[in-house]
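The complex is shown incomplete by one protein chain, all other protein chains being positioned as in the whole.
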Amino acid sequence: MIALDAGLAALIVALGVWVIRARSAFAAVAGFLAYGLLLTLVWVRLHGVDVALTEAAIGGGLTGALLIGAAARLRETEAAARSERPGRIVHVAAALAAIAVTAALAVGVLTLPVPAPSLAQEVAANLAVTEVGNPITGVLLAFRAMDTLLEAIVLLFALIGVWSLAPDRVWGGRPGPQQYADPNGILAYVARVLPPIGIVVGMYIFWVGADHPGGKFQGATIIAAMWLLTIMAGLTDAPPISRTWLRVGLVAGPLVFIAIGFAGAVTAGAFLAYPVGYAKPLIIAIELALMPSLALVLALMLAGAPQRTAS
Amino acid sequence: MAEFLGAASGFVLLMVALGLIRILRGPGDADRVMAAQLLGTGGIAALLLLGAATAEPAIADVALTLALLAAFAAIAFVKATAAPDQDAAPAADDRA
Amino acid sequence: MSAVLDLFTIVAVACGAFFFLAGTTGLLRFPDTFTRLHALTKADNLGLGLVILGLLPRVDSVFTGCKLVCVWLLVLLSGAVASQLIARSQRRREMNR
Partner (left out) sequence: MSTPTLYGLCAAVLIGFGVYGLIVNPQPLRKILAFNVVGSGVFLLFGVIARRGAGAGFGGDPVPQALLITGIVVAFSATALAVALLLRLHDEAGSVTLASDAPAKADADGHGAHTILPK
């Protein structure tokens, strides 16, 4: 198996070099897509199936679509950028900096302490209290719930940042260009067939997350991708960002999370603490509330800033 | 048996790597987008073989996610490169 | 019984691996985008189908087996869709040239 690992590592490094060195931005993006998919395999080799699922959903789906769209729109700016390549001195300095960083990290990797410090024992000892079977979910929503709450809020801020880049005249309008469906086209066909399956799979990945690898991020990503598929196929239009239901949906998840956090401060003595015996129902309530918000925020972030008025 | 499955996984991965070298070099962008499709099929096969070799049942869910999103990059590519024909649409919206 | 099933797995997975070899040979040898697309989507999809067939006797539950079959069906669908879309966009570009 070590030979397989060595081959996989070599392939990933080769693709990383391709992403950096490729001539055109589009070639680099295509390499990055392959790179992300291969990272999924690495996560499996490192026994992080939850991480592999996240990488498969985000790296394989959302990031790829985002970067492909950007590379296609920025294609005509590439020729101008080629004349801006920095001089030889900068190249040499950058190479030296890169070698220094790599060497320092490599020394760090080779001298990691043995036995490795680990919180696995603590997680195992306290997981039973939460009644959740998947230790990752336990960490995300009980032991380190603050991180997850802040992450949900960071995502909202990032979306506000994306929206704020809209020109004034289309503020509150719809993101992305108007798409026209070809009723007999293959794209319209797949946008009708795939989303029902995708929603079932997304809900399934979300639901098994309590006890097996999976969870709200991965499920929400899949559902967001399905929504975007119907938008790209022209079967439905992207909503204007001024819609009330949209705004409410975006903040509902984090608000429920915060409300349960304050309720914990009253009933269990600390912000985001759960009263004994209610941990699992509260965790599921948070996940259920958070998932639609996450799906909305991820899809809208990919759709980008508004480009046209709502009418 | 685990050795055989691991070796088969490595073999499929090698085939994928060779194919990647070919299509990433182009010449067209369409060839390059095929990289995602290649990984969608070959990568899933290697992943499932790896999962079977290490007896990890949850791998099926990872493969399911990859399979579901396999066409996503190709669709985004087609939509992004076809976009210039439809640039007239926002202007029409504004006049209305 | 388990020896027979192991043999089945080995034969099916080996056949699948062969089709991946065939697909890659096509990618390396074929002259243009359309033929390469053909090699990629046909041979590799069959290869994946055989690999999944070979892994079916080894799954821990019927449910996991169903998921594996679903994976193959989804890859077939996405392969068909992606190859059509890529080929059409390539053809449009060649006609505009």
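Letters A, B and C name the chains as they come in the text, with residue numbers starting at 1 for each one.
Note that in this section contacts are C-beta pairs under 8 Å (C-beta built on N, C-alpha and C of every residue); 3 or more make two chains touch, one makes a residue touch a chain.
Note that the structure is predicted; figures quoted are calculated from it, not measured.
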Check: Of the residues A:L155, A:L229 or A:L296, which one touches the chain left out of the display?
Finding: A:L155
Note to self: Looking at the full complex, which residue from A:G138, A:P239 or A:G261 touches the chain that isn't shown here?
What the structure shows: A:G138
Item checked: Those residues of chain A which, in the complete complex, touch the missing chain -> 1-2, 5-6, 9, 12-13, 16-17, 19-21, 25, 28-29, 32, 35-36, 39, 42-43, 45-51, 54-55, 58-59, 62-63, 66-67, 70-71, 73-74, 77-78, 80-82, 84-86, 90-91, 93-95, 97-99, 101-103, 105-106, 108-110, 112, 116-121, 123-125, 135-136, 138-140, 143-144, 147-148, 151, 154-155, 158-159, 161-162, 165, 167, 169, 215, 217, 298, 301-302, 304-305
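As a convention for this text, only the chains that are shown with their structure count from here on.
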Margin query: Between A-C and B-C, which chain pair shares more contacting C-beta pairs?
Written below: B-C
Notebook entry, point to check: Distance from the CA centroid of chain A to that of chain B, rounded to the nearest Å?
Noted result: 17
Next item on the list: Report, in whole Å, the distance between the mean C-alpha point of chain A and the mean C-alpha point of chain C.
Entry: 27
Check: Any idea how many Å lie between the Cα centroids of chain B and chain C?
Finding: 12
Notebook entry, point to check: For chain A, which residues are shared contacts with two or more other chains?
Noted result: 187, 190, 194, 197
Notebook entry, point to check: So which bits of chain B are touching at least two other chains?
Noted result: 33, 36, 38, 40, 61, 64, 68, 70-71, 75, 77-78, 81
Notebook entry, point to check: In the complex of these two chains, what residues of chain C are touching chain A?
Noted result: 70, 74, 77-78, 80-81, 84-85
Item checked: Parts of chain B lying in touch with chain C, wherever the complex brings them together -> 1, 4-5, 8, 11-12, 15-16, 18-19, 22-23, 28, 30-31, 33-34, 36-38, 40-42, 44-45, 48-49, 52, 57, 60-61, 63-64, 67-68, 70-71, 74-75, 77-78, 81-82
Check: Any idea which chain C residues touch chain B in the complex?
Finding: 6, 9-10, 13-14, 16-17, 20-21, 23-24, 27-28, 33, 36-37, 40-41, 44-45, 47-48, 51-52, 55, 58-61, 64, 67-68, 70-72, 74-75, 77-79, 81-83, 85-90, 92-93
